[in-house]
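The complex appears here without one of its protein chains, the remainder shown in place.
Order of writing sets the chain letters: A and B. Residues in each chain are counted from 1.
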Amino acid sequence: MRDVAIIGVGANPKWGELWGRSLRDIFVEAALAAMDDAGVDRIDSMYVGCMSSGLFAGQEHIGSLLADYLGQRHLPATRIETACASGGVAVKMAALEVASGHADVVLAGGVEKMTDVGGADATYALGTAADAEYECYHGATFPGLYAMIARAHMDRYGTTAEMLAQVAVKNHDNGALNPMAQYPFKITAERVLNSIMIADPLHILDCSPITDGAAAAVLCPLETAKKLTKKQPVKVAGFGQATDAIQLAQREDMTWLESTAQAAARAYEMAGVEAKDIDLFEVHDCFTIAELVVMESLGLVGKGEGGKATLEGRTARDGDIPVNASGGLKSKGHPVGATGVAQVMEVVKQLRGEAGDRQIKDAKRGLTQNMGGSGGSSVVHILEVA
Amino acid sequence: MAGIVGWGCHMPRHRVKVEEIAKVWGADAQAYKKGLNVQEKSVPAPDTDTITLSVTAARRAVARAGVDPAAIGACYVGSESHPYAVKPSGTTVAEVLGATPECRCADFEFACKAGTEAMTVALRLVDAGEVTYALGIGADTSQGAPGDALEYTASAGAAAFLMGADNLVAECEHTYSYMTDTADFWRREYQYYPQHAGRFTGEPAYFKHVLGCAKGILDKAGLKPEDFAYCVFHQPNGKFPATVAKKLGFKKEQWEQGLLCPLLGNTYSGSSPMGLTAILDVVKPGDRILHVSYGSGAGSDGFVFRCTDRIAEVQKLAPQTRELLEGERFYLQYGEYAKFRGKIIMNVKGA
Partner (left out) sequence: MPSASYTREIPQRYRLEAGKCSSCGKIYYPPRLVCVCGGRDFETVALSDTGKVVTYTIIRVGPSDFVEEVPYGLGIVEVDGGVRLMAQLVDVPLDDIKTGMPVRLEFRKIYQEGEAGIICYGHKAVPA
């Protein structure tokens, strides 16, 4: 198998409610940005992470649609769906195709156009990432499922609403420095705690938003990366993916994400590193509680210690385990299928030293963790300066 | 003769008081409370309908009977609020109990008398040797037009009776029915609320049929009021059944145990059957019960039950009717009640 590098990344310039832009528009903007960043005008293959273009936009078969609109008609193009982890898995599939030698230049994209449906329909569409017959049937929503994880974490470890709020505060501090963020402003813990309740104990400011957005990355063999681009190549050092019971009720431990722990274990082993060797983390903070449980499941902190570490500032940009320097899903936005690719984009920019005001000093190695459902899927990448 | 093997009752915990309804229509609450002898009524939440009420009542009946549900050979639900216009309520009830597929089923409808007709057919199928056990259920989530006198009483509840030939808790000694074509209360297809003929619903309708049925069954049985420990009559309000009882010569201690209307309202098909469950909860072996229903349109079914020694063993095997009636209750404001009962105009889904 060949070593793989990422030579270009891009997104549509501003995430949010893009009323004037269609699914195909935002994807093509992101893909062109990544190809321009890589300095390539041709790709051999394409993977697109997208959770539910069918329910959000009435459009399936987007591999064909998007390859054509990208000006790459006849390209082998495949949609990847693992709920909100679709983007991250698209990157993994692109890396595998390059590594296998089947293709040389592969684009991994992710897209979600979410605002063409109303709030209740969006809540329904996102809910389909849970067990349709035994969770959604009873009126479960994603905020609701993570709220139940939060309640269990609170009951077991004494995690508080203030700890959850601090995750949002920290991620908005970071997102305020990210030009593409949907909500690039700071917030206070008091504002989080006084915001409207969505699913107790989660307030609306504990939740990532509904977002239109796309992101893309261009991958190629590491050994040819330097010929193709003048920029610092970033090596895909390790990746791992795992699943767990889709139903929260059937998990062994509702305060732990076994899919994340197993995906991370595979990625750490492949890269030959441990959590302590990593300089920054982009993780799936779809809800504030998710960031805490992910940190614990990745081994950044001990079980039940995520909230305390956050209050102590350890996860801030200048902390010892910087988490979500991009602003995370919380501030940057969460176009579900695009999120995993955008996490990779942030780490690539950080490793190249292109992250502007939110740059983590001397970042040489970063980790992304992208999650589907309430933890039914998880994918982890470890990227490092080549 | 066949009889009751197990009984069960269910009602919503939500209630609305007469004052709360009167306030909205500028009506005199005290006059209604005194005139109808009703204080409050049960209200079904949006997740409660005739099928769900029937299921819980039937499960309680089966629990008291202690029989294998697969031996239930018929399931009849009488109601004027079947959730579907076409698709039986009884199939769902039988399926939940585990009585399918060897089970007879059809829904009954006869204003407030549908439940007792279901009970009669269940009893007689057992008597005929067609089935081992048969369920007769009376249940409703009844509607009264907003502002109409019926709105103060139309309520929700269910009573279920598992009929059998052995292991009886109460033998059915006699049945009788008294029926004419009387247009006192009706609802046409596609109408939300029933209409009634005002005072015509009293003497020529309720009283004529209930008294006719009660006298008929007493004559047929050769029994007098003093032969009964308890009696229960259909309860469109809290006054009519007491008036009937007095006219027939029953004493207060015979009729008050079964009179649920003052706190429950009129559960239509569930009304007198639920009263019967409240009596079965406390009755003693050997006691006789007279039960007379009434359904507009119009007719009355009469039953004479005589309780067996087994009844004392099963009374506590499921929640008792007066525990449900007087237990924890959630009082609704009129707006919540209107939302629960679908009285607020909503957009059609998808519009």
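Just so we're on the same page, contacts are C-beta pairs under 8 Å (C-beta built on N, C-alpha and C of every residue); 3 or more make two chains touch, one makes a residue touch a chain.
Please read these numbers as outputs of a predicted model, since none were measured by experiment.
Considering the full assembly, A:152 is the residue among A:152, A:187, A:301 or A:338 that touches the omitted chain.
The hidden chain makes contact, of the residues B:39, B:52 or B:175, with B:52. Against the chain not shown here, chain A presents residues 119-121, 123-124, 127, 133-141, 143-144, 147-149, 151-152, 155, 196-202, 247-250, 254.
By the touch definition given at the top, chain B reaches the unshown chain through residues 13, 45-49, 51-52, 55-56, 59, 83-84, 92, 95-96, 98, 330, 339, 346, 348-350.
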